[in-house]
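With one protein chain withheld, the remaining protein chains of the complex are depicted in position.
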Amino acid sequence: MEKIMEKNDTHAFGFWVYLMTDIIIFGVLFAVYMVLRANTFGGPTSNDLFSLPTALVNTLVLLTSSFTCGLMTLAARKGKVNQTIAWLIATFALGATFLALELGEFSRFIAIGASWQRSAFLSSFFTLVGTHGLHIAVGLLWIIVAIVQLKLRGLTPGVTSKLTRFALFWHFLDIVWIFIFTTVYLMGML
Amino acid sequence: MEHFFLGDLTWSDLPHQWFTIGGTGAIIVGGIIVAAVITYFKRWTWLWKEWLTSTDPKKIGIMYIVMASLMLFRGGLDAIMIWIQQAISAGNAPGYLGAAHGYLDASHFQQIFTAHGDIMVFFVTMGFFFGIMNLIVPLQIGARDLAFPFLNSLGFWLYVAGAVFINMFFVVGGEFAASGWLSLPPLSEIQFSPGTGVDYWVWSLQISGLGSLLGGINFIVTILKMRVKGMKLMMMPLFTWTSLCSMVLVVASFPVLTITTLLLWFDRFFGMHFFTSGFGGNPMLYVNLIWMWGHPEVYILVIPAFGIFSEIVATFSGKKIFGYVSMVCSAIAITLLSFLVWLHHFFTMGAGADVDAFFGIMTGIIAIPTAAQIFNWIATMFRGRIRFTTPMMYFMGFVSLFTFGGMAGVLLSIPGADFELHNSLFLVAHFHTMIVSAALFGIFAGITYWFPKVFGFTLNEKIGRRAFWLWIVGFFMSFVPLYILGFLGATRRLDHYAASTGWQPFFIIAATGVCIIAAAVITQAWQVIVSIRDRRQNTDTTGDPWDGHTLEWATASPVPFYNFAKTPVVDGRDAFWEMKKRGERPGILPPDGYDDITLSKNTGMAIYLSGFVFLAAFGLVWHIIWLALLGIFGAIACVIIRSFDEDTEYVLPAAEVERLEKLAWKK
Partner (left out) sequence: MSGGVFDPQGPIALQERDLIIIAVSLMLLIAIPMLILLYTFAWKYRAGNKKAAYDPQHVGNALKQLTWWAIPAAIIAVIAVINWQSTHALDPYKPIVSGRPPLTIEVVALEWKWLFIYPAQGIATVNFIQFPEQTPIHFVLTADAPMSSFWIPQLGSQIYAMAAMETQLDLMASATGTYVGKDTEINGAGYSGMTFLARSTSQNDFNAWVASVKDSSNTLTVDEYKNTLLPPSENDPPAFYSSVDPYLFTAILTKYNAPSPTGTPMAFPGMQM
């Protein structure tokens, strides 16, 4: 048992180091966005495109999903398999909603000719926000796998350890989104 | 429909030039010979079960070194081709093989030096270091394995996939990137490099970079979490310390490389405008980002070598290292400073005097901890009993060359001097001096030093020393002319130059020098063959042939797959040396008997996963969407399947450990 604890601890530490590398990737994307966001090349600017209500709804949905993810962790800690699954499903639903809203926004932009090919600003916008969206999609896939494993095996130490790492990942994405919301949407609307 | 199945591939992408036919032929013939040998000796199952699917860091380490050696031959061939071209391409003499100058046309020549740089950095130097770290770091910290054995195997196989991928252009496409080893835009954008060369470049770096990143995370966690009982951070052997520093650099800088080259590929594939000249793109942004990775990268290549030399100097001087704390501090200082100097790679971009001077001074400051290290090594020799074995010879060669290479580096860090030397052959000579003397000599010294630990017999000293002298002579002949040519105003990457420049004699001397280096490499290969032939005379029965200081020497040679039968307990630096002084001898039945050992099982999943990643990359280079999707979903499926596998370990019973230990020490 002590060995398993030690191992989960090592895994969690390794995951933290991985998250550091992801932070650097997002850091570069943020920096690139800040450098290029004025380079609209005569195309639409952030003011022309962004709508604060959409971004706010997106933010609320994702924040709520972080909350349900926290409840999932609590349920898992109490050893309640069904409750854990229920909160995972809730998190999934919210994450999927977020992704759908984001894709909707993307297609609206593309429909009015503001695609990533239009200007450096739009290239960096789509890449930064899209990279976050891709992470969310990975998270959704992770939820599905976690639910299957919970159904098959219950809350074994291995599964719990994976759930802990998933929660870390999901909260991390939430924090990244807060940064996106502020630097991309809020600053872009000023 | 045809485009759906084949993407941008056409018949004309199959080999038809002399070098692609040659390259493809070499790959096919080599493959057939290897396959025939394995089949003849009926070794397929053995190869698969004992090696390819292994998660034992020692086996992975050996495979890294074998692969890196192959790539050294490949990159070395490029070097020879470069020098021959430059030796014969003065003036307007008629060219050969259809080239206007020399025997290579400009674009082909540019592809060769691009491939040479990338192969030597990513697949030779980094491959060797990951190999040596795999072999030695777990032993030095008294661990049985890395923290994540599967990720270790995956990192290795991604490295292999990347190495194969960078050679794929021989078989399909026929052209590599011709834009220099960092492929700066706008030259590397689709407008100026419309072929698939840059895409091959991007994806081989993506694949191998992912492998390096996994390796970096793995070693950081291993070193910080899996040290033997009692070993505090400030008791770690210096090679472990420098490996940690190097891996921190990997983890902090490789994401930058990954995302930057990916953005370049987005420009090329999706028509984005990050680094294009028009549409608001900013090529200078790429130059900044790539060097934010690139400068830490050069320290990733030399810091582990500093650690290797620290071990070697202490051991062969029969002394403890002088100034351990100072050595650790300077390694950390170099690690941190390496993030603050990237701009010195482009003083000539017109950033202004204040910015240039700041980065120049920061660069100069790195010389301080580096010089302190050299002084410490020299002080370690003071009042020692120095045995001049091959590793120690490489150390002497390293300090001699590195001192001058370092001076050239400090010179280049002064913007005013750099304005006259930037992109000249002086720069080329500088960084080759640094990388050859530190990284390559460190690798050769380290391999010679630890060879008996891994294989159970020492390498032939006489031939080893001969190889060393060939390296030194060859190096001087190749690179001293380049320093001079730089001062004469010769720029790097010239496929031809005017006869009136008077440069040709220097290029001919350099080309002669590279032949001597080639002879050195052949001598090294010969050294390994002779040593294997004479292995019975050179068997290391003690497990400690050099009177070593650190824990790896406490095990039998070759190291059993479980490393330590009983994990030692440590209470200070140079743990094994102290044990020997106290009269504690290894290999004796411990009073409380042996314990069961838990080890990780073999798995082929890393191979499948890397294979899918390879397919995805190939599909993306050639715009074969179904193949790319197959690769991506295949890789995801592998990860999911692996996540269901919780039966990844097995137990080696204590009785079996006892039997194996007795066998190991009886020799």
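Labels for the chains are A and B, by order of writing; each one numbers its residues from 1.
By our rule, a contact is a pair of C-beta atoms (placed from the backbone, for glycine too) under 8 Å apart; a residue touches a chain by one contact, two chains touch by 3 or more.
Because the structure is predicted, anything quoted here is derived from the model rather than measured.
K.L.:
Among the options B:Phe5, B:Tyr96 or B:Phe192, which residue touches the chain absent from this view?
P.N.:
In the complete complex, the chain left out is touched by residue B:Phe192.
K.L.:
For the chain left off this view, which of B:Gly95, B:Gly271 or B:Gly323 is in contact with it?
P.N.:
B:Gly323
K.L.:
For the chain not shown, which residue from B:Gly95, B:Gly384 or B:Gly634 touches it across the whole complex?
P.N.:
Once the missing chain is taken into account, the touching residue is B:Gly384.
K.L.:
Of B:Gly95, B:Gly271, B:Gly364 or B:Gly634, which residue touches the hidden chain?
P.N.:
B:Gly364
K.L.:
Footprint of the hidden chain on chain B, which residues?
P.N.:
101, 105-107, 110, 178-180, 184-187, 192, 277-279, 283-284, 317-326, 330, 346, 348-350, 352-353, 356-357, 360-361, 364-365, 367-369, 371-372, 374-376, 378-379, 381-388, 396, 399-400, 403-404, 407, 410-411, 413-417, 419-424, 484, 486-489, 491-498, 501-502
Just so we're on the same page, only the chains that are shown with their structure count from here on.
K.L.:
Would you mind writing out the residues of chain B in touch with chain A in their complex?
P.N.:
147-148, 213, 217-218, 220-221, 224-226, 251-252, 254-256, 258-260, 263, 266-267, 270-274, 276, 278-282, 285, 289, 598, 636, 640, 643-644, 646
K.L.:
In the complex formed with chain B, which residues of chain A make contact?
P.N.:
3, 9-10, 13-14, 17-18, 20-22, 24-25, 28-29, 32, 35-36, 39-41, 116-121, 123-124, 126-127, 141, 145, 149, 156, 158, 162
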